[in-house]
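This is the structure, below, for whatever I ask next.
Here the complex is missing a single protein chain, while all its other protein chains stay put.
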Amino acid sequence: MLTGLLAALALLAVTPPAGVSATDRPNDGGRAVIVTWTCSPDPVTGYRILRQPEGGEAWDTVGFTGPRLARFVDEGTPDGVSHRYRVLALTEGEPAESGPSGYAASRPQWFNTDYIPALIFTFIFAFFILYFVRQARRGAKLFIRRIAGLDAVEEAIGRATEMGRPILYVPGLSSIDDVATIASINILGEVAKRTAKFGTPLIVPNRDPIVYTVARETVKQSYTEAGRPDAFSQDMVFYVADQQFAYAAAVDGIMTREKPATNFLIGMFWAESLILAETGATSGAVQIAGTDAISQLPFFITACDYTLIGEELYAASAYLSREPVLLGAIKGQDYSKALILGLIIVGTLLAVAFGVPVIDLL
Amino acid sequence: MKRQLPLLIVLVVGIFASVAFFIPHPIVRSVDEVFRNDVLRIIAAFSLVLGVGSILRHHFIKIKRKAEHWPFSYITLVALFVSAVIGLFGGIDPSRPGILPTQVGGFSFHIQTLFSNMMVPLAATMFALLAFFMASAAYRAFRARNFEATLLLVAAFILMLGAVPLTRIIIPPLPDFAEWILAVPNTAAKRGIQFGVSLGMFATSLKILLGIERGWLGGGGS
Amino acid sequence: MNISTDPWVWIAAILTLAVFSFLYRENPFYRFAEHLFVGIANGYAITFYWHRILVPYLFNPVSHGQKLYLIPIAIVGMLYFTRFIPKISWLVRFPIAIALGYGAGANIPRSIDANIIQQLKATIITRASFADWQQGIWAVIILIGVICTISYFFFSTERKGIIKPVSYVGIVFIMVGFGASFGYTVMARISLFIGRLQFLLGDWLGLIK
Partner (left out) sequence: MTAPDAVRNGFWDRLQRIDRRWIYAVIWLVVMVPLILPFNIKPTAMPPVSRLFSHIDTMPEEKALVISIDYTPDTQAELHPMTIALLRHAFVTGRRVGMLATSVYGLGLGEEALRQVAAEFNEKAATHEDSVINGEDYVFWGWSTPFVTVMLGMGERITNVFPVDYYGVATESLPITSRIKNYSDIGILMSVAGSSVPLSWVAYAQTQFDVRIGCGATAVSAADYYTYLNSGQFTGMLAGMRGAAEYEQLLADKLATAGSKLTLRRKATEAMSSQTTAHIAIIVFIVFGNIGYFVTRRRKS
């Protein structure tokens, strides 16, 4: 009887986890210790992790992991206080306890070393851009190639003027800190200068209240610069709604009721892109679209007459305005792209031909 | 003052936000969190005032001028006013009612009821218009006019054929080829565009921070 | 047939049909739904910002004497109101500057780390890429596609010499990719319409269960 029981216990007893070690988690804000161990070779249902402060008595449970894991992050350790850890293998019967680890204390770090490559790239790219912006400001002649679709802008505004119909400008649906919105506002400024000159009505519906404010000021300024402050009307630029499809419904309504001769769909767009572009195509407008939302580009390409793809959108504001600062930035971006191209080619050569661990260096 | 001070704020806040990315220390992170959770949220909430002010004025002007379809402006104004009153005073959680009763007999007019029975169907139906627009855009644009248009057409066509169950029986390798197009050339194109877009983002953010890009102040780059 | 007796189902169904009527042409029913949608969306936004943001994040802590630094933040937020007072309307730039400055600043390291470095890592080919020879070939095609696509976006030089053919291959990749995305999305968009029909035919008319 007793021997049978002992035999059963021996069957149930499992080898405890071994090699428990604890270290401060690197590159974090403190309050975390990483515990690692070697799993028990026997079948277990999971592990329980216990910890004891230096000089303390009690072992507290700090968490559980699944049966195939050999790593646990103890989050919530007081910084600067040393603890040691034990790992308990949980089974159907008696748990098996490991020996204690060495002492470890968590502490916060001031710099995340994982981001060193990001920091280096930031400086290189910033150098390229600022260098060419400075060149441009000093009056260096900077070239920018023709961008298909932008020549259509003048033509499209002229067409609206001839037909006596308005121009609709949708500055995208995103907020002001979105680069596409900034580029769109710059292009809006150029478009507004031309509509002011020709006296073409302009309609600018907005989805973001701040973008609305900025767009309104920009249009007003353009009308003043074009010498037509009288032609600017308070009602040209307005806010609609921040609900994506409520906005789309209203813009669709404007497209079909006001029948603009030209629609500009420029900025950041989501699923409503084709709802707007296809309604515009139905109403017979010439459509010029531009976005850096890669997932929406296919729809603009199919439904619009001209589409500025990705970076072309940023280049467009430089191309239209001929602002030296913008041209300089474009050139800086080109050099940065050349650097990326070089890194891809050289990195692949080094990795394949010489087995250099390029990926780990990045 | 009118221009320099806002530019200075952008510079200071912007440098903090970019540097905070590299510093995991809780002193920096807690300030960063206050920024993201409290400051930006509260400021954004106030910005709605600009929007609501604009839309009210837009429709009041329409009514005053008796612009085309002006009676519809009343619908927007009334709907805005009624739903705002119900929402503000009737509470947003059905379990915690506000001072305004939101139920008469078995009929509820709580803001969440309005949300699920008016906003959701309206938004979902606007979204569903895409099913039709995709078809008409495809019919109109997918013509083998030139080489580029043909590529667009063929790739779209293969993907669509691949999704029809019958294809698996008629042309067995087609669905796998469709997946290959999605996984290989599509990935390459998107990644290539993404590099340029990211650099553009970086450049524009940098220009905003340093006050080189001032379009947001309203009134061109000057 | 088992038509719904819930008034809200009827309202939802009528609004659904009103939006669909736009497919035929712009008409008063659509115009009604559109204006209603804009009104309610704004009313809901006011509700949401009040109950879900201003009350829990501003009024509750401040009225309990916590987070008093939020008071000046709220004052900055209120500067948006100056937009309606022409003389001091430039003050509106202060809250915008905070939002924009933070957004731009946070963008700088993130656009580099998440979009450039991670994508570089994914594109560079290593010996491990050829563990499966087929995957290796695909990786090479992706690499060529990425290089050509990037070349398409050089703006400060004329498209001549080597750039001309390379950027042309780039546009080939772009067009194939866009076509594929379009074809792939068709399926998902049709299911949105199926969802609306299931509501109309099922929940409303009771024709299907």
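Order of writing sets the labels: A, B and C. Residues in every chain begin at 1.
One rule holds for everything that comes next: a contact is a pair of C-beta atoms (placed from the backbone, for glycine too) under 8 Å apart; a residue touches a chain by one contact, two chains touch by 3 or more.
Keep in mind the model is a prediction, meaning the values are calculated, not measured.
Student: Which shown chains does the chain we cannot see touch?
Tutor: For the complete complex, the undisplayed chain touches A, B, C.
Student: Among B:30, B:103 or B:116, which one touches the chain that has been omitted from the display?
Tutor: For the chain that is not drawn, the touching residue is B:116.
Student: Have a look at B:114, B:182, B:201 or B:217 and name the one touching the chain we're not showing.
Tutor: Once the missing chain is taken into account, the touching residue is B:182.
Student: Just name the one of A:282, A:307 or A:321 that touches the chain not displayed here.
Tutor: A:282
Student: On subunit B, where is the contact patch with the chain that was removed from view?
Tutor: Within subunit B, the residues that touch the unshown chain are 116, 120, 123-124, 127, 131-132, 134-136, 138-140, 142-145, 153, 156-157, 160-161, 163-166, 168, 182-183.
Student: Touching the absent chain: which residues on subunit C qualify?
Tutor: Given the touch definition above, subunit C has residues 23-24, 184-188, 190-198, 201, 207-209 touching the missing chain.
Student: So which bits of subunit A touch the chain we can't see?
Tutor: The missing chain touches subunit A at positions 45-46, 63-69, 72-73, 282.
Here, only the chains that are shown with their structure count from here on.
Student: Work through the pairs of chains, note which ones touch, and then classify the graph as line, ring, star, complete or other.
Tutor: Contact map by chain: complete.
Student: Quick check for the class: compute each chain's Cα centroid; which one is farthest from the centroid of subunit B?
Tutor: A
Student: A-C versus B-C: which has more C-beta pairs touching?
Tutor: Between B-C and A-C, the larger count of C-beta pairs in contact belongs to B-C.
Student: Measuring from the mean C-alpha position of subunit A to the mean C-alpha position of subunit C, what distance in angstrom results?
Tutor: 12
Student: Can you pull out the residues of subunit A that are in contact with at least two other chains?
Tutor: 115, 118-119, 122, 125, 176, 179, 209-210, 213-214, 240-243, 245-246, 249, 257, 297-299, 301-302, 309-311, 333, 337, 340, in rising order.
Student: Taking each residue of subunit C in turn, which ones touch at least two of the other chains?
Tutor: As it turns out, subunit C has residues touching two or more other chains at 19, 22, 31, 33, 37-38, 40-42, 44-45, 80, 83, 92, 96, 99-100, 102-104, 107-109, 112-113, 116, 123, 143, 146-147, 150, 153, 174, 178-179, 181-182, 185.
Student: Given the complex with subunit B, which residues does subunit A contribute to the contact?
Tutor: Answer in residue numbers: 27-31, 108-112, 115, 118-119, 122, 125-126, 129-130, 133, 176, 179, 182-183, 185-186, 189, 206, 208-210, 212-214, 216-218, 220-222, 225, 234-235, 238-246, 248-249, 257, 271-272, 274-275, 277-279, 281-282, 292, 294, 297-299, 301-303, 309-311, 313-314, 321, 323, 325-326, 329, 332-333, 336-337, 340.
Student: Please name which positions on subunit A make contact with subunit C in the complex.
Tutor: Contact set of subunit A toward subunit C: 115, 117-119, 121-122, 125, 142-145, 147, 175-179, 209-210, 213-214, 240-243, 245-246, 249-250, 252-253, 256-257, 295, 297-299, 301-302, 309-312, 315, 330-331, 333-334, 337-338, 340-341, 343-345, 347-348, 351-352, 355, 357-359, 362.
Student: With touch defined as at the start, can you tell me which subunit C residues reach subunit A in the complex?
Tutor: That would be residues 19, 22, 25-26, 30-31, 33-34, 37-38, 40-42, 44-45, 80, 83, 92, 96, 99-100, 102-104, 107-109, 112-113, 116-117, 120-121, 123-127, 143, 146-147, 150-151, 153-159, 174, 178-179, 181-182, 185 of subunit C.
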